[in-house]
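For this view, one protein chain was removed and the others were kept in their places.
Here the chain labels run A and B in written order, and each chain numbers its own residues starting at 1.
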Amino acid sequence: MLFAVFLPVLLALFIPLLSKWKDKIHTGFFVMLAPLAIFIYFVSFIGTDFEPVTQSYNWIPSLDISFDFYLDGLSLLFVLLISGIGTLVALYSAYYLHGSERLHEFYVYLLLFMTAMFGVVLSDNVFVLYSFWELTSISSFLLIGYWNFKERSRYGALKSMLITVFGGLSMLGGLILLTVETNTTSIQEMIAQADVILSSNYFGLIFTLIIIGAFTKSAQFPFHIWLPDAMEAPTPVSAYLHSATMVKAGIFLVARFTPIFSGSEWFFIIVSGIGILTLCWASYVAVRQTDLKGILAFSTISQLGMIMAMLGFGTKAAIYAAVFHILNHATFKGSLFMVAGIVDHETGSRDIRKLGGLATLMPISATLAFFGTFSMAGVPLPFLNGFYSKEKFFDASLHIDVANANLWISEVLAQAIPYLAVFGSIFTFVYSMYLVFGTFTGEKKLDQLPVKPHEAPIGMLISPIVLVLGVVIIGLFPNLFNNSFLAHTAEAIYGEPVVTDIHFWHGLIPAFYMSVVVVVVGAILAIIRKSWSGIYSFIPGKLSFNKVYDYLLDQSEKTSRKITNSYMNGSLRRYMILILSAIMVCTFTVIFLTNGFAWDTSDLAPITLHEVLIALAMAIAAISTIFTKNKIAAILILGVVGYGLALLFVLYRAPDLALTQLVVETITVALFLLCFYHLPNLRERTELTSQKLTNAVISIGFGLLMTVVAISSHSTKLFDTISGYFLETSHDIGGGDNVVNVILVDMRGIDTLFEIVVLGIAALGIYGLIKLRDKKGAE
Amino acid sequence: MEIIMSILAGVLFTTGVYNLLQKQLLRIVIGTALISHGAHLFILTMSKLKRGAPPILDYDIKDYADPLPQALILTSIVISFGVTSLLLVLAYRASKENGTDNMEKLRGNEND
Partner (left out) sequence: MISNLAVLPIVIPLIAGILATLFHKKLSVVRIFSQIITVLNTVMVAYILWYIHQNGTVILESGDWMAPFGIVLVGDMLSMSLVLTTNIVALASVFFAPHSLNQKQEEFYFYTFYFLLVSGVSGAFITGDLFNLFVFFEVLLMASYAMIILGGGKVQLRESIKYVLINLFSSMLFVTTVAFIYSVVGTVNMAQIAQRVGEEEQTGILTTIGILLFFVFGTKAALFPLYYWLPKPYIVPNPVVSALFGALLTKVGIYSIVRVFSLIFVYETDITHQLFIWIAGFTLIFGAIGALSTNNIKLVVAYNIIPAVGFMLVGIGVYNSTGMSGTVYYLIHDMIIKAALFFIVGAITYLAGTSDLRKMQGLIHHYPLLGWLLFISAFVLAGIPPFSGFIGKLLLLQGAVEADEIMIAIIGLAVSLLILLSMMRIFIRGFWGEKDEKVVANKAAAKKFVMPIAFLLIFSIVLGVGAEWFIPGIESIGNDLMNPAIYIESVLKE
C-alpha cells in the first residue's frame, strides 16, 4: 500500500520530463495511469470475505509516528472513489485543459493531492493522517489558485486554505489530546480504549476540536463558505476535490471516529444537528445561485450535510445509508460537475441566466445532466441510485434511537429531523430541476454567449458517461456492491456486521410518503420558482457568513496594525518605559510572593564620614545631570561621578580598578567632548508634566528595585565565596602576588581575551563608522 | 556602609534611567554611562567592603578583599568603555546623518 499511496507523487516527479511530449500527447493521459493502476489494485480486495489489512512502515518510531496503513471497508470505499474518480477526472482534464496551459504544474498538484488523499484514508496513525490532511489542504490551495491571475481565484484559494488549515490545526489539537490520554497514536488502539476517552476530563474538548476539523473540511455550516469560492478552480478539480473526494475527508474522519464518539450523546446532537442544518441551509441557498458551479457547490454542501446527519443518527440502517450515499453522490455529482464544465467549455458561460435551450445543441450532455439531477433530486425511478439512498435517509430519520437520551435537546432534535429532512430535500429537488431545465430547456439565448455552443468532443464525454452508467447500474442493481463491499464499509463504522437488502419498492411506508411529498411540493415550487424567489432578499438577505470571513480577514490586518502601531511607534522612550515597567511589576510581585526581601545588618562595613561625603557628592552630581542645560557642564558632571567611583575603588581596596577607572573615565570624557562638541547644546527639557512624572516614577521605581534586590542579596550570603582559592593559589600556581591580575590573565583569561576582542571590534566598528559614509544619505 | 553604597548605586541607576528616557541623544548617552557606573558599584558592594587589604599578597597580611568581583568589574569597565565609545560615535553620526539629536524625531515608519 505504501507504493500505492506514493505512486502519484513519484509520477509527479517525472511530470516535468513529460512536458517534452506535451504537444503530441496530453499529459493528462499519462497521469491517468497512476490512479487507474491503483484502482485496479484495490478492486482486487473487494469480496464478501474481505478482512481488514494492515501494513506498517517505520517513519519516526521514536515519536510513534509510522506509516501504519489500515485498509478496512471504510478506507476501501474511499480509496476506490479517489482512484476511480481520479482516473476519470484525469481523462476528462486531458480534453478540458488546453495544451497551452501550465499543464505540468496542474498535474503535479493533482498527483500531490491524490497521494495526500490516499494517505488520509489509509493512515491508522493519527499524526500521519494529520500530515496528509494538511497536504490535501495545500494541494487544494494550489489547484484553486491555478488561474491565480484572477482575483477571485486568489481569494478562493486563500479562503479554502485558511478555513481548512484552521480545521486541521484544531484537529491536531484534538489528536494530541487523544494521544496523551490514550498513550497511543493508532486510531484502532484508541477505539479499543473508547471508554477511557469517553470518561476523560477532556472529552468535550477532544470531540469539539476533532469535529471542527471534520466540519471545516466537509464544508459544514458555518464553515461551508469556502466551498463556493473554491469553484474558481478548473472544473476537473471541482469535480474531483470539491465534490467527490477532499470534502468527504471530513465525513471519513467522523466515520472513523464514530466507534469512539458515538458513545456520547453529544455526537448525535452535534453531528446530526449541524448536518441537518447544513442540508437545509445549503439546499435552500442553492436555489438562489446563478452560476452552474455555484449551484453544484451548495448542492454538494447540502449533500455532505445529509451524509453527516446520517452518521450522527448512529443506527445500523442510517450508517448503511450514509455509506451508500457517499458512493451514489460521487457518481451523480461527479457527472454533473463534468457536464457543467462541458457547458462552460462549449458555451463560454456558466451563468444559468444566459443559458437555456441547450438540449438540442448538446443532446448527450443534456441526457447526462438529466440522469444526474434526477438522481440527485431523489426522483423515485428504479434506474436512479439517488432515490435509494434518499429513501433510506428518510427511513432512518424516522427511526432515530433516543431511548437512552438524557438531554432534552436530543429528543427535540429527533422529533424535528424528519421534517427538516423533507424540507431540505424539497429544495434539493427544486435546485435540481432548476439546474437541468434552466440550462437545457426553454428559449435559447445564444446572443448572450461568447461562444456558439455545440456538443463536446467525445473524449470529454467519456468520463461523465461512465459516471452516469454508474448511476444507472447501481439504480438497476442496488445490491450489486452490497455484501461484497458496502456492508464491509458500514461494518467498519458501526462495529458490527451490517446486512441490508436494498429494494426499490418497500410498500407504502412513511419514507415513501415523504418522497412523494418532496416530489410534489418540489415540483410545484420549481415551476413557480420566480414567484417566491423574492424571499431570498429577506432570508438570508444581506446576512452572510462570507461577510464574517471577509470582516475577520480584513480585521486581521487592520486590527493588528492598530494594535501593533499603538506600541511599536519607534520611540525609544516608549519602549524603555514598557520594558522597565514589565520588569518592575514582575520582579516586585515575585519579591512579594516569595517573601524575597531580606535585611541583615550584622555583617556590614562601618560607616565613615568621608565615604558618605563622596557618596553624597556622586549622588548630587548624578542628579544634576538631569537638570543641566549646558552640554559641557553635563559631561564634566558625569566625570565627577566617574572620578568619585574611582575614589570609592581606592577606599574599597581595589587599586587596579581605581587606576583603570581613572584612565577610562578620562578618555570617555574626552570622547564625549569630541563627539558632542559639534552637536546642539542641551535644551530645556520640554516634556509635559505627565511625561516628567512617568519618567520619574519609572526611574525611581527601577532604582529602588535594584537597591532592594542588592540589599537583600547582600543580606543573604549563604555560602563562602570561591575567592579563598584564588588567594591561596595565586602565588604558588598563578605565579603572581596581585591576585586580581592573576585572575584576569590566568584563571579567567578567556574573559580578558574576549574583552580585548570586544574592544577590537569596537575600534573597527568606529573606524567603519567614520570612514564608510553613504554619500546618498539613505539606503 | 554596604547599604549606603547600594542606595548610591540605586541613585545612579535612577538618574541613568531618567536620562535614558529623555529625548536628546547626549542625555541618553550620559544615562547609559551612569547606569554602567551604578552596575560596577553594585558588583563591588556585593563583595564585602573593607574586609582586609587590597588583594596583593603579602606575608604579613591574612585578610584580603575579595579579588573576584574586582576582576569582574575590570572586565566590565573595559567592555563598557568599548560600547560607550562606539555608542558615542554612533550617536554623533546618527544625529548628523538624520539632522537631529532628538530621539523622538527618530522614530521612522513602516516602510523606511
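General observations
Methods note: contacts are C-beta pairs under 8 Å (C-beta built on N, C-alpha and C of every residue); 3 or more make two chains touch, one makes a residue touch a chain.
What you are looking at is a predicted structure, and each value in this text was computed from that prediction instead of being measured.
Residue A:Leu578 is the one among A:Val520, A:Leu578 or A:Val697 that touches the chain not shown. The residue touching the chain not shown here, chosen from A:Leu177, A:Ala330, A:Leu420 or A:Leu435, is A:Leu177.
Looking at chain A, the residues touching the absent chain are 58-63, 65, 127, 130-131, 134-135, 138, 145, 148-149, 154, 157-158, 161-162, 165-166, 169-170, 172-173, 176-177, 179-180, 202, 205, 556-557, 559-561, 563-565, 567-568, 570, 572, 574-576, 578-579, 582-583, 586-587, 590-591, 593-598, 706, 709-710, 712-714, 716-722, 725-726, 729, 733, 746-751, 754-755, 757-758, 760-762, 764-765, 767-769, 771-772, 774, 776-779.
As for the chain not pictured, it touches chain B at residues 20, 25, 28, 32, 35-36, 38-39, 42-43, 46-47, 68-69, 72, 75-76, 79-80, 82-83, 86-87, 90-91, 93-94, 97-98, 103, 106, 108, 110-112.
To be clear about the criterion, only the chains that are shown with their structure count from here on.
Touching chain B in their complex are the following residues of chain A: 569-573, 576-577, 580, 601, 603-608, 611-612, 615, 618-619, 622-623, 625-626, 631, 634-635, 638, 641-642, 645, 648-649, 651-657, 660-661, 664, 667-668, 671-672, 675-676, 678-680, 682-683, 685-687, 695-696, 698-700, 702-704, 706-707, 710-711, 713-714, 721-723, 726-727, 730-731, 737-740, 743-744, 748, 751-752, 755, 758-759, 761-762, 765-766, 769-770, 777-778. Those residues of chain B whose C-beta lies close enough to touch chain A in the complex are 1-30, 33-34, 37-38, 40-42, 44-58, 64-68, 70-71, 73-75, 77-79, 81-86, 88-93, 95-97, 101, 103-104, 106-109, 112.
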